[in-house]
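Here the complex is missing a single protein chain, while all its other protein chains stay put.
And then chain A:
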């Protein structure tokens, strides 16, 4: 009995993940066909892992962090549009704190900069959550405020300049360094991913999240503190966005308030949707989101590898969004697959009844 239940559960997840995994495999296959087996096979040079696919993972780390936070928010029937702006704010605070210090290599300063940035972004996230949970404002509206004002705040922090951190500062290691030959961003993203999976799947938190997303009122009546959970989820999302901003800023060595993390919220939502999480809330799939992020990252390289210009990025992404949105629509599936559907089983039921009657 228990075994059968497990199999059903596994099947459901497998079915959800089948399409994203298939798409990812096709993309990788196309890349291998064009650029050879080196694409997927990493090699160690200068004491660090490198190769096209490792680079994709490294560059996708900020998007993965944001998409993970976004998955949790979407699971509660919300959406967070402000993550791109929060990314810029996190990056701006960290870089500005560091260049305001006297010695840009001092460990204490860097630690302080990272801490201030993370606390600030967590507060911003909690603010979004409070607006949604306690003021009862629609998530899309509540987070729109910071989406509009956030980049202004980031520019306020940097004074309209683009703060550049010295290349010698250990802060840049967050984006460029490596531990045990694996790039640091991949470590950070993997750690956050593991932590969130453990938190949501090994404790009751995941179930509570899905309950809140499924029906906030019912879950409140069932004794779940849905408001607290909502605030927590937005807080985590803000924190993830801030962390992503730190990695992005460390990688570039600077924080651009206008263009840092531009449209990353849309990419993150896209990754979540590709990963099989419905925008209507309820069930969520962190692993699916991770695969969605890798798909988006690989897509960019694929476009270049098969010889299209960089400008195709947006167009291809638009086509992907369109296809995913249509495939997720039951009405569309019903419309397309109608000619292929077998006749409904209703006429077949009648003879069976006759048999019984005899």
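The definition used in the following text is that a contact is a pair of C-beta atoms (placed from the backbone, for glycine too) under 8 Å apart; a residue touches a chain by one contact, two chains touch by 3 or more; residues count from 1.
Please note the rule applied: contacts and distances are computed from a predicted model.
Its record in UniProt calls the unshown chain "Simple sugar transport system permease protein", which is the match among "NADH-quinone oxidoreductase subunit D", "Simple sugar transport system permease protein", "Spore germination protein" or "Alkylhydroperoxidase/carboxymuconolactone decarboxylase family protein".
The chain not shown here is touched by just one of A:140, A:179 or A:221, and that residue is A:140. Considering the full assembly, A:160 is the residue among A:47, A:160 or A:307 that touches the omitted chain.
The missing chain, though absent from the display, is touched by one residue of A:45, A:105, A:203 or A:329; that residue is A:329. Considering A:32, A:266 or A:304, the position touching the chain not shown turns out to be A:266 (whole complex). If you put the missing chain back, the residues of chain A touching it would be 79, 135-138, 140-142, 144-153, 155-156, 160, 257, 262, 266, 269-270, 273, 279, 309, 311-319, 321-322, 325-326, 328-332, 335.
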